[in-house]
Structure formats: structure tokens, C-alpha cells
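Here the complex is missing a single protein chain, while all its other protein chains stay put.
A and B label the chains in the order they appear, each numbered from 1.
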Amino acid sequence: MNSVMADLSHAWPEVYILTMACVLLVVDLYLTERFRFVSYLLAQVTLLGAAMLTLGQMGGEGTAFTGAFVHDAMSDILKLFIYLVSAMVFLYARDYLKARNLLKGEFYMLGLFGVLGMMLLASAHSLLMLYLGLELMSLSMYALVAFNRDSPVASEAAMKYFVLGAIASGMLLYGMSLIYGATGSLDVATVAQAVTDEGVKGQVIRFGVVFLLVGLAFKLGAAPFHMWLPDVYQGAPTAVTLYLSAAPKIAAFAMFIRLLVDGLSGLVADWQQMLAVMAVLSLAIGNVVAIAQTNIKRMLAYSTISHAGFLLLGVLAGTPDGYAAAMFYTLTYAIMAAAGFGMITVLSRAGFEAEEIDDFKGLNSRSPWMAGMMALIMFSMAGVPPTVGFFAKLGVLEAVLAVDMVWLALAAVFFSIIGAYYYIRVVKVMYFDEAADESPLEAAVDTRIVVSANALAVLYLGLFPGTLMAICNAALGA
Amino acid sequence: MIELLIILAKIILIVGPLMGAVAYFTYAERKIIGYMQVRLGPNRVGPKGWGQPIADAVKLMFKEIVVPAQSNRYLFLLAPVLSIAPSLAAWAVVPFGDGLVLADIDASLLYILALTSTGVYGIIVAGWSANSKYSFLGAMRSAAQVVAYEIAMGFALVGVLIAAGSLNLREIVLAQQGGIWHWYFLPLLPLFLVYYISGVAETNRAPFDVAEGESEIVAGFHVEYGGMAFAVFFLAEYANIILVSMLVSLLFFGGWNSPFEGIWGLETLFGWVPGLVWLLVKTSFFMFTFLWLRATFPRYRYDQIMRLGWKVFIPVTIVWLLVVGVAVVGDLPPWWG
Partner (left out) sequence: MSFERILFYLFAAILVFAALRVISSRNPVHSALFLVLAFFTSSALWILLEAEFLAITLVLVYVGAVMVLFLFVVMMLDINFAPLREGFTRYLPLGAVVALVIVAEIVLVLLRGFDTLSGGAPAPKPADYSNTRAIGEVLYTDYLLPFEIASVILLVAIIAAIALTLRKRPGTRHQDPGKQVQVRKSDRLRIVEMKAEPRAGRAES
């Protein structure tokens, strides 16, 4: 009994989220339609409580559950950001869902279970836990994408997501089983040990790593495994796209670190090449194809692909500085993405989806403040100083240059400049085009405040990136 | 080689009496239900109709098996085999006394559960391959029903194995030694009821016989079958009834333990009765209740069956599993003190 308590002492936030999700499951059953906001409040309280618990156990370290679960500085930071981003997502989604009669407790339940999956990914320390955390997160997301049952587009998106996701899981599992076969262990630390000892089995491990990377790249949305991403982002209800685009990226980053860095750092020369190819492809496809898009959700989906490329650049540098830069990039990207899609939900209202770039025409005349915020987000995504997007890109490029991969850095800069075009086009449309629709925005006050704060955070972090950078450095031992 | 012969002899020793029991169980069914409905039942063949099952068997054996023209021939003929094979194979692990068992395997309860759950393939395949709408309706009903009741049944058995601490049927019976108040039907009363009723549902017997449903879908899944093929389905159904009755006696009623154990006077008075007799007496009683149910209750409506299975039985078993778990772990009196 005592050993179980010792194990749990590292996992209180997870236990709490699971318990609260089950409580929400029961409470929601007895709520009438009018009191549905209680589910929303309960979800927010859950995230807040989990944040308190995580803050309370900051600084502690250790593994639990016979090595399957690890609690360290990185897991704490990632979890805190997962809560923060998810809380914002839940808020932005609320009014959007309500206007479409989709505000059901299940959205928040599945959201919380997804958060639990992400937390487990952040703390996973065995191949089995990585797989289970990933499945928990993905399953919640498949269901959320299909959440609006009456929309054929959403159903199609969910179907594509589910089928391709299942294939990716299969790849991942195959890779894991090969690694297990070669090393005889599911535990990440033991695998790392076996990899450094290497010997004749190295070939099998490398073979497994290929499949592992395919699965990981799919989940992250890196080219050439990105096909699902634009369709899913466009087809899913915007509230769900918002959810998909933000926090899961943090979990995907955690997965890369746990598997490649914690487990397979002995093979860095092997996965570095593969990541380099994927990074360049992601940057190219993401930035070039985005130019042709007229749908802003689809455009942001391609932008996600290009950002995935940057994240991979940071990881493939193979140095603690690179990992820290990638972590910084991921965290700030999650915030930017939440703000970007949050803005789309702010502009949407009952019976109207602000999905086309044209819907942003003349936003400046309708709401100068919101237009300013949107411009800020777009500049940050493009990487214009002094927003945080600039520093994130800078950090990654520095790390890449530090390991003498000049051509990679050049490619990244080149494609970022191409990418700047389509972000700035949105800004141009907002400020210089005539509005087709003059009606004022309908978003609730708290949503507006948080979206603004979210966008201003992008600026703030850009002006003062030091603290977050220091945290990332500390977490990854740079 | 000699080992194989011994095993073969054992199998014959089990299957032979089983077939006889099935034959005379059909006779008992017609007689008992007849008396319950103030009729005489079969009374022409032999004294009091005792020759009736033999006559039926002979008749069925010489009848032609008609394969419907548009049916799926192989599956149509495979279906009766799929139906009878699991219901006979399950008997391999049933203990008739301490050590009187064909295969004393470690997870025998699980084995029985697995085999009884595969019996439904016979029904589904029969219903589908005959290419008749009545058959198909019967198969559909049966598939949904079996899945629904399987879960409750499995949970009820989990309660038994928590209580006994073993998956082995022999050890489960031994764990119930020490008198009638130690038999599991008392501490596990809700699970016993759920198991017994699920057993009735699993064997497609009245009042859960919607898969046959003579009055709505003629004879359900076996409407196109005749002759020996039909008889095989019949055999499987009755063998299953006997199996469920025996399992109820083993799992909840102390198996071959005497009901007078621990009672002064009666214990020594009935000490000479072999355990097998007690087991058979208990089994016969539950077989009788199957007939009793059929003569008493009207058929359940399909949606009500589903409701009972999913919304009543499963919650009941889950709650009682918690109770049993707490009692066993906490050594709570009166049964686990």
C-alpha cells in the first residue's frame, strides 16, 4: 500500500484530472440544458486545480510505477502549459459551441481526457505508456472532430483522421515492438542503456526507429505525413480545430524528447538525417501551399506544418540548446495557435463561420482593437520582431547553426520569408479591404479579454523572452 | 496409446449419459409442461410414453435434410456443428466429484465461459446462411441478446471467483465446503440470480426465446432445418440447459457437497450418499426450473430483454462485485470473517 502512495505522490495531477473527468461525467448527466455552463465551469476548475497540484510538486523529481512514469522539470513545465492552453481553448470554444447547439458536457469530458493523455505523454517513461498516452489523446480528438454529427464535412474529416491515425499508431507500435525485440525492455532508460551498448542488434533498433519516426511525424503533422492535417483542421468545428492545434503539439514535443532524446540519443546520427529531411519538406510544403489557400483554417493548418518543421529543426540539432529552443518554440507556438483560432471563434457567430480569409476584410473598421490583436498574432506566426515568433525561430536557428548545419538554417530562413507573405496578406485584408459585413462582433466580454491577453502575451514574450527561455533551458539541462 | 484410450473412454462416459439425459429431458419437458397445463403429454409410445424420445430420434435420423436452393450450402451444413461442438466441449472441464473430471485445467471457469460464448456462432451462421428472412431475424436477435447477457454472466462469475479465489471449478466447489450456509448462493445471491437468468437467456429458452419465437418468426434461426441437422440444434440447446444447471449447482450450490453437512444427526444419516448424487439432484432441480419457467412466463419483448440485460443486470453485478470485493479483502463476517 505504501509503495502505491509513493507512486501516486508523483502523479497527483493525473489522478485529480481523471477523478474530475469522471465527476464531470456524472454531474453532466443531471444538468438541464440551461445549466450546461456548470460543465464548462467544472472543466475550468479541474484545470485550475491540476495547475495548483503541479505547482505544488514542482522541483520534485523521480520515477514512479516501476519506471513507467517520470516526474521531472520538463514534465511539470509542459503540463502547466497544457493546462493553460486548454483552459483558453475551453473558454474560446464555449460561445462558439453554444451558438451551434453543440455545448454538451461531452466536449469538456473528452477535452479533459485528451488533456490527461497529453499529461501522460509528458511524463511517459516507457514505450507502453507513450503508446497508451498517445491513444488516449488521439481517441479523444477523433471523437471531438466528429462532434458535430450533422456536418458531413466534419464526419469526413473525422473518418480521415481516424483511419490515418490508426495506421500511424500501427507504425508506431511496430517500431516499438522492434525496439522491444532488440533491447528486451519497454522502459526508456533500459532502452537507452541497450542502445549505447549497441552491438549486433543495432540494425534492428534502427529499423524500429524508422517506423517510430513515421508514427511520430504523423501525430505531429510533419511532411510527408501531413496529408490529414489540412482536411481535419478545415472540416472540424472551429472550436475543435482550436483544441487540436494547441495543446497536442506540446504533447507531441514531449513524445519526441522522451523517445528520441531520453531513449535513443545513442542513435542521434541516424534520426538526425531523417528529421532533417522531414523538417525541410515540412517547411517547404507548409509555407508554399499555404499561399494558395483562401480558407483561413486551412491556411493555418499549412502554417502548422511549417511550424512543425521548425520544431523538428530544434530537436535534430541534437544538443541541449536545440531541445530547449524547440521547447520554447513549441510552447510559444501553442499560445499563438490558441490565439489565432480563438480569434476565428470570436469572429464567428450563430449561423456564420468566419472561415474564409475574406471574412476578415475590413476588420479594422468593425473592431480596431481586435484587428490589432489579430495583426499581432499574424506577425508573430510570420516571425516578425519584436513578437515571440521571431525569438522562437531565432533560438532554433542558433541551435542549428551551432552544430554546423548551415544549409538547414538557410532553407528555414528562405521558407520563412515565403511564409511571411500569407500571414501578412491577412493583415492587409483586415486593414486595407472594404468590409463586406459591417455587423459588430458578438463575442462575450471574458472571451474578448482573454483573447486580447493571449495576443498581448505573444508581444510580451517577444519583448521579454528571457524568463521562459531560462525555464526551458533549465528543464532540458542546457 | 493406452492413455489416449482411457481419455476416449472417459469422453464416452460423459457424452453417452449426456445424450441419454437430453433425450429424456425432452420427454420430461413434454410431460411436465403437459401436466402443468392439465394435459397428459406423450403417452402412446411404450408404457406411459417412455419410448417417445427413441421414436423421435429414429424419425429424425431417417428424414431428409433439405438444403434451401438459394442458401450458402457449406455454412448451412456447418452451422449445426458449430452449435453442438462448444456445448459438448465445455463438458471436458466439468467436475462430477472431487477428481472426477476429464481435464482438470487451471482456468476451467474461463474455459467454460469462452466456449459457451462461441455457441452463438451456430445460431448466427444458421440464420444467415439459410437466406430466409425469418432465420435472419432470429440470428440478429440472438446475436444481440447473447452479447448483452454474456457481460452480466461474466461479471457474475467474476464474483464467484473473487469469493473462491480460484478459476478452477473443483477448487470453487471445495471452497464452499462446510454446510449449506457456506454455499455461494447466500453471499452472492444477486449474482446467482443474474447468472441463472442470464443462463436461461444464453440458452435461448423461454421467456427469452426470441431467437426462435414460434409465434412471430416461425422457428427463428432453424426454420429451414429438418431431419438430423435440426436434431443437432436441438441436442445442443438441451445439452446447454443441462450444462447451465450443472454450473449453477457447482458455482452457487456447493456442487457435490451434501446439504446436511454440519447439521447434527442428518449429516451421519445421509453420510452414505455419494457426492455425485447430490450434484445430480441439484442439477435436476435447476433443469426442472427451466421447464417451469417455460410453462409459466410469456415471452419477453425484444427491447425489454435488452433493457433487462444492459440496464439492470450489468449494474447489479458491478455493484455486487464491489460488495464482494470489499468483504473478501476486509475479511468481513459472516462469510469471510
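One rule holds in what follows: contacts are C-beta pairs under 8 Å (C-beta built on N, C-alpha and C of every residue); 3 or more make two chains touch, one makes a residue touch a chain.
All figures in this text were calculated on a predicted structure; none of them were measured in a lab.
When you scan B:Phe76, B:Phe96 or B:Trp128 for touch with the missing chain, the hit is B:Trp128.
Shown as candidates are B:Phe136, B:Trp183, B:Tyr196 or B:Phe252; the residue that touches the absent chain is B:Phe136.
Screening A:Met20, A:Ala93, A:Met118 or A:Ala143 against the full complex identifies A:Ala143 as the residue touching the chain left out. Across B:Ala144, B:Leu174, B:Leu280 or B:Ala295, the residue that sits in touch with the chain not pictured is B:Ala144. As for the chain not pictured, it touches chain A at residues 4, 7, 11, 18, 25, 64-66, 68-69, 104, 106, 109-110, 113, 116, 120, 126, 128-129, 132-133, 135-136, 139-140, 142-143, 146-147, 149, 181-182, 200-204, 206-207.
Not every partner is drawn; the one left out touches chain B at residues 75, 105-107, 110-111, 113-115, 117-118, 120-121, 124-125, 128, 136, 139-140, 143-144, 146-147, 150-151, 154, 167, 304, 307.
Everything that follows uses one rule, which is that only the chains that are shown with their structure count from here on.
Separating the centre of chain A from that of chain B, both taken as means of CA atoms, is a distance of 54 Å.
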